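Shown here: the complex without one of its protein chains, the others still in place.
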Amino acid sequence: MTIKRRHTEELPEHPDFLWKNPSPKKSYDVIVIGAGGHGLATAYYLAKNFGITNVAVLEKGYLAGGNMGRNTTIIRSNYLWDESAGIYEKSLQLWEGLEEEVGYEMFFDQRGVMTLAHSVSDLRSKQRNFYANAVNDIDSQWLTPEEVKKIAPIVNISPDVRYPVLGATYQARGGIAKHDWVAWGYAKAASDLGVDLIQGCEVKKVKVENGKVVGVDTNQGFISANKVAMAAAGHTSVLSEMAGFRVPLQSRPLQALVSELLEHVLDTVIMSGAVHVYVSQAHKGELVMGAGTDAYNSYAQRGGFHVIEHQLASALELFPIFSRAHLLRTWGGIVDIAPDASPILGLTPVENLYINSGWGTGGFKATPGSGWAFADTIAHNRAHELVKPYSLDRFVSGHLIDEHGAAGVAH
Amino acid sequence: MLLINCPWCGPRDETEFHYGSEAHIGYPEKPEELTDKQWAEYIFYRNNPKGWFAERWVHNVGCRRWFNIWRNTVTHQFGPSYKPFTKQPSRPK
Amino acid sequence: MSTVQFTFDGVTYHGNKGEPLSAALLRNGIKVVTESSYRLRPRGVVGLGYEEPCALVQIDSGSGEPMVPATKIELVDGLVVRSLAGVGDLPNQIDKARYDKTFRHVDVLVIGAGLSGLKAAQKAANSGKSVIILDDQFEAGGYLKDLNEKIDSKILNSLKKNNVTHLQRTTAIGLYDQNYVVAIERRTDHLSAEILPEIARMRNWHIRAKEIILATGAFQRVLVFPNNDRPGIMLSHAAATYLHKYRVGTFNSAVVVTVDDFGYQDAIRIHKSGVKVQAIIDIRKKVTGKLLEQVKKLGIEVILGSTVVNTSADQSGSLNSVSIAQTSLEGEVIGIKQEIKTDLLAVSGGWTPTVHLATYLNLKPVWDKKIAAFVMPKLPQNIKATGFSNGEFDKVTNPPAVFFGIIPEGEDAKVSFIDLQRDANVRDLRRAVGAGLTSVEHIKRYTTIGTAHDQGKTSGTTTMGLLGQLISKEPHEVGTLTFRPPYVGVPFSALAGRDLGILSDPIRTTPIHSAHLLANAPMEDVGQWKRPWYFPIEKENMHDAVLRECKAAREDVAVMDASTLGKIDIQGPDAGIFLDRIYTNMFSSLKVGASRYGLMCGVDGMVFDDGVTTRIAEDRFLMTTTTGGAAKVLDWLEEWLQTEWPDLNVYCTSVTEHWSTVAIVGPKSRNLLAKLAPTLDVSNEAFPFMENRYAEVAGIPARIARISFSGELAYEINIEAWYGLHIWQEVMKKGKEFNIAAYGTETMHVLRAEKGFVIVGQETDGTQTPQDLGMDWIVSKKKDFIGKRSFTRSDTTRNGRHQLVGLLPLDNKTLLPEGSYIVNEGDSKKEGKLTHIGYVTSSYSSSALSRTFALAMVADGRNQIGKFAEVPIGNNVARVEIVDSVFLDKENTHRDG
Partner (left out) sequence: MDNLTQNRKSPLNNATLGNKKNIFLSEKPFATTLEIRVKPNSVTAKKIEKVLNIKFPNQVGQTFKSKNFTVLTLGPDWWMVVGANKHHEAKVRAAIGNGFASIVDSSAQRTFVEVSGKYAQVVLEHGWENDLDPKVFKSGMCAQAVLSRSPVIIYHGPIGVYHLYVRASFAQHLWNFLSDAAVEYLKK
C-alpha cells in the first residue's frame, strides 16, 4: 500500500560560484559601508549604471547578515504620501525586471498585498490611502470583506470577532521575494562587475579632513576613498557620530518569525496594522510573520517574547486555520526609525559622505529603488529627484513625510 | 522581557512601562530665541548610542512616575535607576 | 504496562501505554516510517527525543498537530497518526482544546531533571529556597532513566516539599533578559487521545528566576558516510534504550560505530537486550579501561582505527549490511573494505552539550577539544550549568576523537547526509565552499543545513566539524551557527493562550451600553470602546436612520451617550498657568463655572487633541479629551509636570469613568431639561452658553453644561457613572412628548460637520497646525505654549499648505467618498500621475441642507473658495465647488434656542 504524503519542491541550486573574497585595497573611488540589500544594490548600480567599479562594500559581519536576513520580505508601493509613492513605485518597477537584469533567481512573486481595515476610522484612513494611490497612478484596488475572502479564503471575515474586517486595499503587483537570493544576486553581479565585497571588515572611524571625507579606519587597516556612502541600517547613528554629525534616528529591535513547512493555505500577503500582524506563506510552505518594533532602543538583534505572543493571538483571530502551526524560529533585526517613519537619504554635512538610512520596518521592498537612486546621488554628488524630499534638512524646515499611519483614533 | 527597577515600586516587567528615549533633554528656556536648526535639535534629535545609555521610562500602569535609568543597548544590562532632578550616577563600566 | 491501540498510516497496532510512539513503531517492525522530503529516500527512527530528524508524524486524533517527532508522543489508547515527508497539514475544524498561560517568580529554576538537575534542585529545596524544576521527558531521571537505572528516592522525595514545583513534559523554549524563561507544559496529550475541554492542554509558563541552573543534557551526533540515512541506522544511545529499556526486539544483530567510550556502554546494553553485537568499530587507535574489558568479556569484537565507509539495504530500504575500513582522523579511508551483515547500526558520533538557552543572550559557545564539542559560553553570574550540558561527561576514560565522518567526493558525496531532514549532504557542503563562501552562516543558507524542524540539533556541530576539515581549520575557527528561540517548535495556539475570541482584547462599554443593545443600535469600535453608531427604527438602514436622527436634533430634541470622552480632574493653585502652557489659547482667565474649547499641539506645532475644559473652582478644572486621546493626554500632562515643571503645584487625576455624560441636543432640549430638573432656571439669561449649573436631574445630583458640538441648543448632563443608565432612561421617557430620538456617532459626525467643526483624527492626521484648520482665533499671541515655536518654521509658514474648506458636489446627490483626492478642473482626464490639490476628510448627506456636503483639506484652500474642482471616483468624476467650511446657521442663531 503506497502512502501519499505531502511534499514540497526543493529550491533550485545557487550558482557554482558567488563572489571573490579579496582583502581590501589601499584606496577606492567609493566605499559603501554595509553589505545589506541597500549597500549591495548601491554598489551594483554604481558599477552597472555609472561604470564606477573601483568600489568596496565593507561588511563587519557576513554579507546580508543584518536586516536583509531578518525581514518578512514584503514588497509593495501603495504608500500614502506622494514622495513615498515615488521611491517605492520606482523600486517595484525595478523589482519587475530585476531577476533578468541581475541574472539570478530571486523567487520574486507578485502574489498581491492586502492591507486590512478593522474600524470605521481605520477604514477611512485606508480609503484615503487607496485614493492617494489612484492619483499617483499606483495600482491599488479596494476590497469588500467578501472580496477579501475570495482572494484569501482563510481570512476570518465574521462580523462578531473583536475587530471585524471591514474592507482592504489590495495591490496586485505587490508580493514577496526570497531575501538571501536577492542579496546574493546583487552581490554576485557587483562582484562580477569588479566591486570588492569585504566581509569581517568593521569601520572604526570615518576620517574627515576640513569638512571632506577621506576614508575609513577599519579592523583591516585604513582605506582611503574619494566618496563614502553609509548604508548600515540600525548603525547609522554610530557611523554619523564617527563622522562628527548627528542624525534624528533611534535603533529599535524588529522581530520576525517562521513556522515549519505546511500545506499551502495562503497565496497572497496580508497586513493588518490595527491588529498588529502581517503574514505570507513562503514558496516551500513556511509561514513568515512580523509586526511592529519593540518599544526601546537596542542593538542586541533580539526582542521580547510578549511581542511574538501578542502577534500570534492576533494571527489566530484573523486566520483560525493557523492554530496548529508551530512557531519554529524567531529573530530580530535593528531598524533605524526617523521621527516621521520615513527614510533619511542623500547628502550629509560632510562633503562626499552620503547617507542611506531610516527605512525602519519597510527597507526590504525599497532595496532596488534605494540602491538605484542612491547610486545616482553618489555618482552626481547631488540628491536624485526621488531622494531629495528625504534630506536631513526636512527636520529643520518641518516638511516631514509622516508615514506613521494617517488618522489617530478620535471622536 | 526586561526587568526595570522603578525607584518607587521596585523591579517590574517592561510591559508596565512606556519608553521615553534619552534622559536630560530639557524644554528650552526661551524657544522663541532658538534658530529653526536649534529648535529641530530639541524636537527630533536624540542620542542613539550603542552601549550605555541614560534613558527615561514612565511606570504608566503602576505609580505613573517618570524616572531615569542607565541601560546598555547591546547587552540589555541595567545600571542604577534615579529620580528626575537628582544627581545622575556615573556611567556603569 | 497496559497495552493500548493506535493507528499509524491507517493500520491499527498495539503498544504499551506511555511508551514513546517511536518504540511502539519499532516493536511492530516498522523500520521504514516515511521517505525524505526531496530525495524520497526511505527513513526510519534515528533518535530518542527532540533531536529526531526523520520520524515526524501528523497527529489526527484530539486537537490534531503537524510535524510532531514520534519520539515525543506518549502512546495513549486511540491515538491516530500519519507519517509525514517534511510538510505538515493544517486541520480546518476549530480546536476545542483550552490553552493558558501563567506567571511565576522563583529563587531557583532548574532546567532539566537528569541526575545533575535533580541534585541541584534537591540542594536548593533543602535550603528552603523556592524552586521550579522542569524537564521535557515523560518522567524525571534523564540519561540515567534511559539506562533503566533507579534514581535515589531521597532526591525524588526532596522534590515533594511544598517550596518545590516539579514539572515534567515541560520544555524551556526561551531564555530572555534578566533571567526570564518561557516554558511550554504539555498536560493532557498523555492522558487521552481525545480533547479534555476542562483542563488546559498546554500551559505557557513565564518564569522570572533569581538563579537559573542549566542541566539540559546533550544530544548525540550522527556520523557522515555514504548511505548513512538508511532505516536501521540510529543514534547508539537511542538504539540501546529502545532495545534494553523498551524491549522493542525487531533487530537480529547490531554493529556499533563510535568515536567515544559511550559506544562501548551502548554496545553492552544492546547485548544485554539479547541482540548480538557483532563488532564495535572505533575510529580511535588506542582504547583502555573497564568498558573495553567488559565488551571483550561479552565476546564483542573491537576494531580500532576504523569507521563505517558505506552501507547497503534490502528491497524495503532498511539496512542489511555495513562496510568498514581503516580510516585516519582526517577522514581518509586507508584500509581495505570489509563487509558485516547487520540490520542495526548504532552510531555513537560524540555528544553535543545543549547550550541553546545560554546562546539566546547573544553569547557564543566555546570549543573544547578535550570533549570534542562546543560547551557553554561564559555565563552571567546568576546562570550556572551542570552535567552533560556543561561538558561533564564522567563515564569517560579515553577522550573522544574529533571525528565527524568521512567526506567523499562524486556520487558518494550525494548520499553522505549531514542534515537528514533537509536531505543536505557532503556534495552540497563541498559546492558551498567552492562557491567562495567562508562564513558558516552562508554555508547554512546555501545548503539549507539546520533550517528544518529539528533546527540542526544533530547536524550543527557536525557541519562545523566537516567544514573545518574541508578548509583545514579547527571547528571553532569556522564560527558557530546561531541558535534562536524557540528551542523546539511550539503550537501558535499555546502562545495565543486564552487571548482569543471574547478575551482577545477588552471590550470597553459605557454604563448606558445595555440600553443601546436593547435599542439594537449597531456598534462602532472607537479604540477599545464600543459606541452606538446609529439607532435604526424597524428596518431603517444607516442613511435613513441618520437623516431622521439629524432632523430630530435640528428640529426637536435628540440624545447621545458621550460617556467615552476622556475626563481629567486638574487641581492646584497653578492649574490655570499649567493649562495656558498646554493649550494654544488662554485658560487662566476662564471664570469659575464657565467652559472653554481648547486645542492641544505637540512640540512640532501639530494638533493632536482637543476638548472642552470647565473651571469647577478657582484651583480646579475638569478637562475633557477625545475618546481616543484620553490615556495619551493624561500621560502628556503628567510628563510635562513631572519632568519639566515640577515647581508647578498641580495634580491630575483621571475621572473618565467616574462621570457618565448624557447630551441632549436641539431646540426642545431646554423644555426637556426643565422637565428633568424642575428646580433649575433654564432660561438663556440664567443659564447662558458655555456655562455650568448644578441641579438634581431625575433626582440625581448633576453638573449640567451648555456645551454644543452640533451648533444647536444643547446640554451635557454629567452624573456619577452609577446613574448613567437611569438618567438615559429618564431622558428617553420624558423626551417622548418632544419626540426625542437617540443618536449615535454617525449623526454626531454629520451635525458637527454641518457647522464646520473639526474632529481630531479625521480632519487631522498629525500634520495639521491650528492655522491650517482655520483656527487662528484660538492661537494666543501673548503667551508661550507647547508647539508655538514650531509655527514659525519655514514649512509651517509657507503658503500652499492644505487648509480646511467645504465642498459642495454640483450634483447634490453625489456623496464624495471620504479620503478621495481633489484635482484641478479638467485634470481628471489626464493620463498617469495627477497633481492633486487636496483630499476629502468628511462627507455626508445632510437633512438640514437636503443635499450632500463634505469637508476637505485643500492646498491654499481659503483662497480657492468660490472656485471649482474635480474629484475622480473610479472611472467617473464629480465636479465640486470649494466653499466656506461652515454650511449651516453661520450666525449661530440656533445656539441659544
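Each chain gets a letter, A, B and C, in the order it is written, and its residues are counted from 1.
Here is the rule we use: a residue touches a chain if its C-beta (ideal position, glycine included) is under 8 Å from a C-beta of that chain, and two chains touch if they have at least 3 such contacts.
This is a predicted model, so every value here is computed, not measured.
Enquirer: Could you list, sorted by label, every displayed chain in contact with the chain left out?
Expert: By the stated touch criterion, the chain not on view contacts B, C.
Enquirer: Which one touches the absent chain: C:186, C:206 or C:356?
Expert: Result: among the candidates, C:206 touches the missing chain.
Enquirer: Which listed residue (C:280, C:545, C:725 or C:888) would be found touching the missing chain in the intact complex?
Expert: Looking across C:280, C:545, C:725 or C:888, the contact with the absent chain belongs to C:725.
Enquirer: In the whole complex, not just what's shown, which of C:510, C:585 or C:614 touches the removed chain?
Expert: C:510
Enquirer: Pick from C:98, C:186 or C:269: which residue touches the chain that isn't shown?
Expert: In the full complex, the listed residue that touches the missing chain is C:98.
Enquirer: Check each of C:34, C:61, C:130 or C:828 against the chain that is not shown and name the one that touches it.
Expert: Touches the omitted chain: C:130.
Enquirer: Touching residues of chain B against the unshown chain: what are they?
Expert: Residues touching the hidden chain, for chain B, are 8-10, 12-13, 15-16, 61-65.
Enquirer: Under the stated touch rule, tell me which residues of chain C contact the chain that is not displayed.
Expert: Its contact residues with the unshown chain are 98, 100-105, 130, 198-200, 206, 208, 498-499, 502-503, 505-511, 529, 569, 571-573, 619, 649, 651-660, 698-700, 720-726.
Rule of thumb we're sticking to: only the chains that are shown with their structure count from here on.
Enquirer: Based only on mean CA positions, could you tell me how far chain B sits from chain C in angstrom?
Expert: 26
Enquirer: Could you work out how far the Cα centre of chain A sits from that of chain C, in whole Å?
Expert: Here chain A and chain C have centroids separated by 21 Å.
Enquirer: Counting only residues that touch at least 2 other chains, which ones in chain A make the list?
Expert: Those would be 300, 304-305, 396-398.
Enquirer: On chain B, where are the residues touching two or more other chains?
Expert: Residues 1-2, 18, 36, 43, 75-76 of chain B each touch two or more of the other chains.
Enquirer: Could you list, by residue number, the parts of chain A that touch chain B in their complex?
Expert: Within the complex, chain A contacts chain B at residues 235, 237-238, 246-251, 295-300, 304-306, 336, 339, 395-398.
Enquirer: Spell out the residues on chain C that touch chain B in their complex, using ranges where they run on.
Expert: 176-178, 180, 206, 208, 362, 603-604, 635, 638-639, 642-644, 646, 784, 788-790, 792-794
Enquirer: Taking the touch rule as given, give the residues of chain B at its contact with chain C in the complex, in rising order.
Expert: Result: residues 1-3, 13, 18, 20, 26-27, 31-32, 34, 36, 39, 42-43, 56, 58, 60, 64-66, 75-76, 78, 84-85 of chain B touch chain C.
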